[in-house]
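What you see is the complex with one protein chain gone and the rest in place.
Read from first to last, the chains carry the letters A, B and C; within each, the first residue is number 1.
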Amino acid sequence: MTATRAATKPRAPGLLRGSWLVLRKDLVYELENRETLAVLVVFSLAVAFVFAFAFDLSGAEARRFLPGLLWMTFLFASVLGFSKGAALERRGAGYLGLLLAPIPKEAIFLGKAGSAFAFLVFTQLFVTPLFLVFFGVKVGSGEFGLLALIFLLGSVGLAAVGTLLAQICQVARSGDVLLSLGYFPLVVPVLIAATQLSSAVLTTQSLGEGPWLQLLLAFDLIYSTAGWLLFRYLVEE
Amino acid sequence: MSTPKAISTARAEERTQRTRSSGAWAIALVALLVVTSLYMIFLYAPRERVMGDVQRVFYIHLPLAWNGLLAFAVTFVLSILYLKTRRAGFDRWAAASAEVGLLFTTLMLLTGSLWARAAWGTYWTWEPRLTTAFLLWLMYAFYLLLRRYIENKDKMRLMAAVYGIVAFINVPIVFMSIRWWRTLHPVVLKSSGFQMEPEMVQTLLVALVSFTVFYGLLLWERARLAQVEERVERLRERIREV
Amino acid sequence: MAYLFAAFAVVWLAFFAYNAYLVRRLAKLEREADLLRSYLEERGS
Partner (left out) sequence: MSTNPSASRANGAKLELREVAKAIAGRRILEPLSLVLEPGRYLLLGPNGAGKSTLLKLLAGLWRPSSGHVLYRGRDIYELDGDYRREVALLTHELGMYEELTGLQNLVLFGALYGLPRPRARAQELLERVGLRFFAHERVRAYSQGMKQRLALAKALLHRPRVLLLDEPFAGLDLRGAELLQQILEEAVSPGSLLILTTHDPERGFRIAERFLYLERGVLRAYGDRARFDAEGIRERLRGIRDVGVF
C-alpha cells in the first residue's frame, strides 16, 4: 500500500536535500566546464606575481604582510566567483527551473552559498601554499590547523554576503561592477578579523588576544541568518 | 465639457496654495531654529578652554552624525515595512531618508575632517568613528546607486529594501570591529576629552533639535518630490497608451 | 577660527543648495504634471 503510494507521488526533497542538489549541480557543472576554477587560478597567479613585485618582502616582514595580502586576494577572487555563479543561473534561465522545483527557496540560498564557499576554500587551498612559497614563509602543522580554521570561518561569512549581494546585483545593469562596489564595505569586519587572527597565528603561533574569533563567528551567524530570511524576497517576481 | 478641467485646475491651485502656506510655516520655523542655535553656539556657549573656538564645530558635527544614523535607521525600518506590505509609499520614504542621511553623513565627514585638522593637525585619521562613518557613506551611496541601476521598479524596490536592511545590520558590526582594531593598537589620539559645562549641554540639545527638524523637513520634501516624479511617470504612461 | 568658519559655511551652503535643488525640481515636475494632465483631459473630452 504505502509502497505504491510512494511510487505514484514521491516526496519532494526537503531543505537539506534540496540545498545539496543545488550545490552538487554547481560542482558537476564546474567539473564539466572548469570555468570558475580556471578564472580563479589564473587570477591568483597574476595577483601573486603583482604582489611579489610591488612588495619586495622577505623574512619577518613577509610574515607581517602575508595575512593582508592573502585576504585581499581571497576577497577579489571571491567577487569573481560570485559573479560567475550568478551568470551560470542566468544563462538558459536555470533559475527559472530552480524556482519551479518543489524545493524551499531557502535551499536555493544554502546551495548557492555552499558552492560559493566551496570555491573560496579551493582558492585558499591553491593560493596559500603559492604565497607561502613566493614569499618564503614557513608554516608548521599547528599553525596550519589554526589558519585553516580562520579561513573556513571567514569563507562562511564571505559566501553568505556574496550570495545575497550577487542575487541583488544580477537584476541590475552592469551588475558585476555593482557587486564589487557593494561587497567590499559589507565585508570589512571579516577582512579585519581574519587578517588580525592570521597575523596572530603567524607571529605568535596562537589565535592571539582580542575578540576576533567571536567577531568572525557573529558575522557568520548574522549574515547566514539574514540571507536565510531575506533570500526569498530576492527571487520573487 | 470644461468642468473637469476647471475642477482639476482649482484643485491644483488649492494644492499649491496649501504647499505654499505650509512652506511659509516651515521657513519661519527653520529661521527661528537657525537663529537660536547660531546664537547659542557662538554667543551663549562658553569658549572651550583647551581647544578654543574650534570646539564649537562640535555643536553641528554631533547633530549631523546623530541625524545621519537616524536617517539610516528610518530607512531600515521602512525597508522592513515595505517587504511586509509592498506599499510603494514605504519604499519612497526609505529612499528619501537614505538620500538625506547620505547628505548628513557627507557633511559630518567634512566637519569632522575640519575639526581634526584644527585639533589634531591632520585632515583624516583612521579613528573608529570616522572610519565607520566612511563605510556608512560607501554603503548608502551604493544603496542609491543600486536604485538607479535596476530598470524594473518592483524588482528595484525589493532589492533596495533587502540591501537597506543588510546595510544597517552591518553598522554595529563595523563599528565594533573597527573600534577593537584601533584600540588594540597604541592610542595616538584621544577625542572629546573636554568638560561639558551646562551651557554647552543646552546648546548641544538645541542644535540637536534644530538638525532633527531640518532632517524631517528635507525628508518630507524629498519624499514629496519622489511622489510627484512617480505621478508624472504614470501620466506619461497613460499618454503612451492612448 | 578659520576652520570653524569653513565648517559652518560648508554645512549651511550644502543645506541651502540641496533644498534649492529639491524645490526647483519639484516646481518643474509639478508644471510638467499639470501639462500632461491638461493634455490628457483635452484628449479625453
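By our rule, a contact is a pair of C-beta atoms (placed from the backbone, for glycine too) under 8 Å apart; a residue touches a chain by one contact, two chains touch by 3 or more.
The model shown is predicted, which means the values in this text are computed figures rather than measured ones.
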| item | value |
| --- | --- |
| Partners of the unshown chain among those that are drawn | A, B |
| Hidden-chain contact residue, picked from the options A:59, A:97 or A:129 | A:97 |
| Missing-chain contacts mapped onto chain A | 5-8, 10-13, 18, 21, 25, 28-29, 32-33, 35, 88, 91-94, 96-104, 236-237 |
| Residue ranges of chain B at the interface with the undisplayed chain | 152-154, 230, 233-234, 237 |
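By definition in this document, only the chains that are shown with their structure count from here on.
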| item | value |
| --- | --- |
| Separation of chain A from chain B, taking each centre as the mean of its C-alpha atoms, in whole Å | 34 |
| For chain A paired with chain C, centre-to-centre distance based on mean C-alpha positions, whole Å | 44 |
| Interchain centroid distance [CA atoms averaged], chain B/chain C, Å | 17 |
| Residues of chain B whose C-beta touches two or more other chains | none |
| Residue ranges of chain C touching chain B (in the complex, touch as defined) | 1, 3-4, 6-8, 10-11, 14-15, 18-19, 22-23, 25-26, 29-30, 32-34, 36-41, 43, 45 |
| Chain A to chain B touching residues, read off their complex | 161, 164-165, 168-169, 171-175, 178, 181-182, 184-186, 188-189, 192-193, 196, 209-212, 215, 218-219, 222-223, 226, 230, 233-234, 236 |
| Residues on chain B engaged by chain A in the complex (per definition of touch) | 83, 135, 138-139, 142, 145-146, 149-152, 155, 158-159, 161-163, 165-167, 169-170, 173-174, 176-178, 180-181, 184 |
